[in-house]
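All protein chains of the complex are present and in place, except for one that has been dropped.
This part shows chain A:
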Amino acid sequence: MERDTHFVLGVYEDEDVLMNAVKQVRTSGVKIHEVYSPYPVHGLEHALGYKRSRLPIAAFLFGMLGTSLALTMQFYMMKFDWPMIIGGKDFAAFPDFIPVSFEMTVLLAAFGMVGVFMVSSNLKPWAQPRIFDLRITDDKHVMAIDLAVNSGMGEEKIKEILASSGATEVNNKSFDE
């Protein structure tokens, strides 16, 4: 059996049942492929054992890039390339450069972080997502179990575990791409 093609899905109605189910399924030794939800469930990422997102670091680095670019640009233009006396101020009037530096910091931090988010989560207009269940974006939480990954377990056993963890439906789903 190939990976990423045949799945067993546990459908959950309630976020608290889902949270318990994730813990239960993981302790019983089944590897969860992913959980799909209509809205962010707080704490689910911890229950699934995901590492903290490193997007804040990306935002910080892009922000620093913005600050440095803005300051370099302003000092170069105002002090070195074409110095002009404006209101008797110093050519390198640092306090006057703060607003533009701040705005460029925010601009690059926001766009850089969102760009990284789009790339890392494969979000793009032409993306063809795998839709496990149409109700995921409506009112159901779906836990997907890859059968190939859990081949030692046996399909019936997995279905039993899902049903006993509180899933209201247990379905099969296959992708043939």
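Everything below uses one rule, namely that contacts are C-beta pairs under 8 Å (C-beta built on N, C-alpha and C of every residue); 3 or more make two chains touch, one makes a residue touch a chain; residues count from 1.
Rule of thumb we're sticking to: contacts and distances are computed from a predicted model.
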### Message
There's a gap in the complex where one chain should be. From "Cytochrome c2", "Putative aldouronate transport system permease protein", "Hydrogenase" or "1,2-phenylacetyl-CoA epoxidase subunit A", what does UniProt name that chain?
### Response
"Hydrogenase"
### Task
Check the options A:Val8, A:Ala59 or A:Ile145 and report the residue that touches the missing chain.
A:Ala59
### Task
Check the options A:Thr137, A:Ser151 or A:Ser164 and report the residue that touches the missing chain.
A:Thr137
### Task
May I ask you to list the residues on chain A that touch the chain which is not drawn?
14-16, 34-41, 44-45, 48, 50, 53, 55-56, 59, 73-74, 77-78, 81-82, 84, 86-87, 89, 93, 96-97, 99-100, 102-104, 106-107, 109-111, 113-114, 117-118, 120-132, 134-139
